[in-house]
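Excluded from the complex is one protein chain; the other protein chains are retained at their positions.
So, chain A:
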């Protein structure tokens, strides 16, 4: 930290400050004392003597990578998206290992705001642990999501993205409902906007999800409440009445609101 103070003072040496910061980040992450990053970040971001753009690109990318990771751990997805995306865009295209590291954290963030990666991306950078999850989101396949989380549980817990991925469940539900809606629309467009609870229960049973009617009702209410489904629920007739316009709003780059 003393070196830091020295760097802050002398003009020409200031440029090295970010490099030093990144080294500190690496150390803190390895030691597990991540909370110590906070004071370092404060020095960089609040001190007027540092102009972020002055620093060498390589250091800026590393800095954004680590601060982006911190945002992921704190579940600030918009900030995480911004920082990790910056790192990705400005990263040397040759350094595949680095790109992989950035993507490892960027993908869960993007998934949380409704953006899915293409399969070739996952294959190219060997991030196949995410394949099933992406697939589950595309298909509305709850069983696959849970299975994927279980299969890679240790890995996801160690990297710290497990809780982020777990939250994707609501989006998978939305996708499932949408599929049911699409099928109903094909069968009988005039009645498509009414979805019987029984049908949803049946679909979930087919996916081997052990849920009783009350729980399914609860999920429906939550989806409506969080604006993943537009409509209302008629309790007596056990029917979800969907809005005729845009019943399944897209996330549009925002995480599911709480």
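Here is the rule we use: a contact is a pair of C-beta atoms (placed from the backbone, for glycine too) under 8 Å apart; a residue touches a chain by one contact, two chains touch by 3 or more; residues count from 1.
The rule is simple: contacts and distances are computed from a predicted model.
Novice: Given the choices "SAC3 family protein C", "AP-2 complex subunit sigma", "Transcription factor bHLH135" or "Elongator complex protein 6", state the protein name listed in UniProt for the chain not shown.
Specialist: Going by UniProt, the chain not displayed is called "SAC3 family protein C".
Novice: Among A:100, A:138 or A:158, which residue is in contact with the omitted chain in the full complex?
Specialist: A:158
Novice: Which residue from A:51, A:188 or A:214 sits in contact with the chain not drawn here?
Specialist: Checking each option in A:51, A:188 or A:214, the one touching the absent chain turns out to be A:214.
Novice: Which parts of chain A are in contact with the chain that was left out?
Specialist: Residues touching the hidden chain, for chain A, are 30-35, 72-75, 154, 157-164, 166-167, 169-170, 214-215, 217-222, 224-226, 232-237, 241, 258.
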